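Complex shown without one protein chain; remaining protein chains in place.
The block that comes next holds subunit A.
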Amino acid sequence: MTNLAIAATGLRKSYRDKNGEKVVLDGVDLAVPEGTIFSLLGPNGAGKTTTVQILSTLIGADGGTVQVAGHDLARQPDDVRGAIGVTGQYSAVDKLLTGEENLLLMADLKHLSRKDGKRKAAELLERFDLVDAARKPAGTYSGGMQRRLDLAMTLVGDPRLIFLDEPTTGLDPRSRRSMWQIVRELVASGVTIFLTTQYLEEADQLADRIALLDHGRLIAEGTADELKRLIPGGHVSLRFADDNALKNALGVLGRGFVDPSDDDRLTLQVPSDGDVASLRELLTQLDAAGIEPAHLSVHTPDLDDVFLTLTGQKQEITR
């Protein structure tokens, strides 16, 4: 059995405010094996940041037992701190210091020798493409550069477990891709990554395992493929000009159902894995019967479907 970088059972947290008790985490269990990318996926307010804050010793949990990097979170917070690195949602750089000074500050706080600190800072500036900006105050950096510096600072001291709280929120597509590349390289070097994101594509691209968090509860967990299997498969959407054509098509094909989300009831959903051969066959059948669809689209399941389906079901229950 592989060692777990994070093992949490029954994690609970609630806040008290004017409107009474607000439960943020309601019994969350997590098991993250070492050397993998684990993604916590959920909409704003699901409890992702709270989870990261608890696991990184920033705030205490109200209940549950947690082991992070082999140390008990409640009893040995300093040992946990020694093993982790955190890049939060909000830029955690000193904007008045230069990029290089920020890295040297981290090296000093990680108690590296002056020589090792300088070497590490130079290496990270190089790796994160910040050499030209090294002597400029971090406050003058663009969003993408600040995020890169932020992550570089987290890497000083070579943490074994890194928390990335929505690392690409607010970044342009290009910066997002370069951040993904960095994350892949990190995990290739044996580091464990705990990633939160509200982008399904990001979790799909990066994560070995994904947990869906909604209203403080995990509603599903598994690999991206496992999660996609949880919901009905792909289909082809065919929209017709009139009701007659739709009925004829249904008769010819012998399968499919009318899409309830189309108010005109003119769209037919036909189950299909979406490959070229089956599409050709479908169109040939319709052609032979002289039916011309007005519009066709192929739909393969993605994590969006999983997420919307699962969170939708939950809302049905609570209603």
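Criterion: contacts are C-beta pairs under 8 Å (C-beta built on N, C-alpha and C of every residue); 3 or more make two chains touch, one makes a residue touch a chain; residues count from 1.
Just so it is clear, contacts and distances are computed from a predicted model.
**Student:** Which of the following is the UniProt-recorded protein name of the chain this complex doesn't show: "Cytochrome c oxidase accessory protein CcoG", "3-isopropylmalate dehydratase large subunit", "Protoporphyrin IX magnesium-chelatase" or "Transport permease protein"?
**Tutor:** "Transport permease protein"
**Student:** Write down which of A:Ser91, A:Ser178, A:Gln198 or A:Ser278 is the residue touching the left-out chain.
**Tutor:** A:Ser91
**Student:** Contact with the hidden chain only, please: which subunit A residues?
**Tutor:** 56-58, 78-79, 81-82, 84-86, 88, 90-97, 101, 105, 108-111, 137, 150, 153-154
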